[in-house]
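Missing here: one protein chain of the complex. Every other protein chain is in place.
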Amino acid sequence: MLYRETGQFKTSYQADQAIFPIAQDRWFIFGIIAIAVFVVPFLIDDYGANAVLLPFLVYAMAAIGLNILTGYCGQLSLGTGGFMAVGAYSTYKLFTAFPDLNLIVIVILSGLITAAVGVLFGLPSLRIKGFYLAVATLASQFFLVWMFNKFGWFYNYNMTGMINMPASTMFGLQLTGPGAHPAVRYLFCLGFVLVFALVAKNIVRGRLGREWMAIRDMDIAAEIIGIRPLYAKLSAFAVSSFYVGMAGALYFGIWLSSAEPVEAFDINQSFLVLFMIIIGGLGSIMGSFLGAAFIVLMPLVLKNFMVDGLDIAVVTAKHVEIITMGMLIIFFLIVEPHGLARLWTIAKEKLRLWPFPH
Amino acid sequence: MDWLFLTETIISGLMAGVMYSLVALGFVLIFKASGIFNFAQGVMALFAALALYDFLAPEGWFNQLFGFTLPVPIAIVATAGVMVILAWLIERLVLRYLINQEGIILFMATIGLAYVLEGTGDLLFGSDVKPLDIGIPQGAWDYLLDTHGLYIEKLEIFAAITAAILVTVLAIFFQKTRIGRALRAVADDHQAALSVGISLRAIWVIVWAVAGFVALVAGIMWGSKSGVQFSLSLIALKALPVLILGGFTSVPGAIVGGLIIGVGEKLAEIYVGPMVGGAIENWFAYMLALAFLLFRPQGLFGEKIIERV
Partner (left out) sequence: MRGCTAATTTSRGEGEKMKFAKLTKVALAAAVVAPMLSATVLADLKVPSMDYRTGPYAPNGIPFANGYSDYLSLLNERDGGIEGVKIVNPSCETAYNTKQGVECYEKLKDGALVFQPLSTGITYQLIPRTIVDKVPVYSMGYGRTSAANGKIFPYVFNFPATYWSQATALVQYIADQEGGMDKLKGKKIYLVHHNSAYGKEPIRTLESMAAKYGFTYRSLPVDHPGQEQKATWLQIRREKPDWVLMWGWGVMNQVAVKEAASIRFPMDHFIGVWWSGSENDVLPAGDAADGYLSGAFHAAGAGFPVHADIKKHVYGNGKGKGEIDRVGEVLYNRGMVAAMWTTEAIRNAMKIHGTKDVTGEMVRDGFETLKVDEARLAELGMKDFTYGIQITCENHEGPGKVAVQQWDAKAKKWSMVSKFYEPLRDITGPLIAEDSAAFAKENNITPRDCN
């Protein structure tokens, strides 16, 4: 009844190809963004920022990046953790070398550096495919983490190899370091994620995105119709790593503000982001957000519910949480292998006809 | 050049490689028969070792329920039984609903499975380190060390012999038995196998049960080495380079791959490691596998990937 497109006429191609061609969708998304920008900053506290919203935004960014590579271009990668480390260490090195540089510039530069590294490690994809590629990308994961842990230059030769984000301000507000207001940090991340999600959406709808999808669906066929696999695959690695690198920069710079390569960027990080895009929906920007929300929030909800609500011992709750997460993953894959984004689309389809079944 | 030491390094590398192969074998079996990249293989090894320990230990559930513990051989058979039940449950509750899905979805499902097994294992058996001693000889082989100054670990020789027996048994099972032939048929072509009356579901249960048994062997070897504990599940990461080097679909590949990776990483760590600060083993194994893949994208013994438009 409410969600109907009857009467919404498009008079230009531009209007027809809008990201949200249906007015209700548009208003819904604008509403959410408005709440995120104008309401949430006034409600946010340390817990909300550090345990819920910052992880969500950082992982959403990483998930968009991996989704470009895996969901749109079909190249399975398990090197996300390593690429996030590149972003984080670039931020650290740039920031300690040029303390006066604006943090926005630093995050983008970190993304670009990661993109370059990503292209380098993307080269084997020209020859190796599928799970073989997935395991091969682990080489980059292990190598990068080892490198950051080993060479003192990356952590400014301090004694333990931990990197710490120094305090800094932007527009007179403290952004990093102790005492930064959670709302400032949140808005900084939110700004990045919103802008670059929009950019990603437009890239994947454009020529480049179509090339990637052609490669994903069948690379030999794509090659025959004139798509250069070298260019398409490496550009996917570059753009994907750019996003993942920025996610790494925000992860270290804004969210955690100190990191140790072995633990913060380990292989579980790579798996986590992969879960997000599979659960959220491969080949969907929206899915990246849904997946990140699911993987970040679900354990917290389960944990808080069991520990505080049901008074289950903390350790038992943790085991049950792990088991439940596993079951939920399997359950969602069985119910809808195309992820939460697909469920979202189905829900919209149904809503269009509601209250009639057909 | 210290030749004795080089020999020692190579032998140790070969032995370590066999230990990796034991884990990789389980991956291969399942991938071959169902196209599933079973990430839960490491956790299955942990789960099997935990179950085995439970049958043997005085503080285990089994003793508390029935008032006695099992002797080692019977306990191993009982654990194999547990793995068969597990395989049946996995087929019944998970795989049955995921037929014809893409590889990545199935892969993801096995990760979910790994979570479930990991949590269940901890919940049932606790998280302490459990020393697993089922009478496998351990320590250096004294005779060789005393007479020739050559250091070889007894546990690893035992593991190598076990692996040899295991591969022989698997080969006979695949080549000579009715079920084995059915397995190979399924591996070649699911639909063709179905059309000649082979039950895909039954085959999957069998394959997962066999993989569970291989996981048990791997769990025993690694558990004897370091005690049974959560970290046992992480050996899967050591098996992955072996897997891609040898090829996802080849049993001999898993063995040869393991040997190459084992020797390669030990030589690298000992002769190259000191120059760059050490601990290069982990990524070197992957890089080595990657180097092989650049020449043979399907692994050394993998089936050639044929693509048609």
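Some points to look at:
To keep things simple, chains are lettered A and B as they appear, and every chain counts its residues starting from 1.
Going forward, a contact is a pair of C-beta atoms (placed from the backbone, for glycine too) under 8 Å apart; a residue touches a chain by one contact, two chains touch by 3 or more.
Values in this document were obtained by computation on a predicted structure and should not be read as measured data.
The undisplayed chain touches these shown chains across the complete complex, A, B. Shown as candidates are A:Met170, A:Leu194, A:Ala221 or A:Leu297; the residue that touches the absent chain is A:Leu297. Of A:Ile33, A:Met162, A:Val195 or A:Ile220, it is A:Met162 that touches the chain left out of the display.
Contact residues of subunit B toward the unshown chain are 2, 5, 8-9, 12-13, 15-16, 19, 122, 127-129, 131, 133, 138-140, 145, 151, 153, 222, 225-227, 229-232, 234-235, 238, 265-266, 269-270, 273-274, 277-279, 281-282. Counting the whole complex, the residues of subunit A in touch with the unshown chain are 43, 45-48, 50-52, 55, 146, 149, 158-162, 164, 166-167, 177-179, 256-260, 262-264, 266, 297, 300-301, 303-305, 307-311, 314-315, 317-319, 322.
Keep in mind that, in the parts below, only the chains that are shown with their structure count from here on.
Taken together, the subunit A residues at the contact with subunit B in this complex read 70, 76, 124, 127-132, 135-136, 138-139, 142-143, 146, 150-151, 218, 220-221, 224, 267, 271, 274-275, 278-279, 282, 316, 319-323, 325-330, 333-334, 337.
Those residues of subunit B lying in contact with subunit A across their complex are 37, 93-94, 97-98, 101-105, 107-109, 111-120, 122-123, 237, 240-241, 243-244, 248, 276-277, 279-280, 282-283, 286-287, 289-290, 293-294, 297-299, 305, 307-309.
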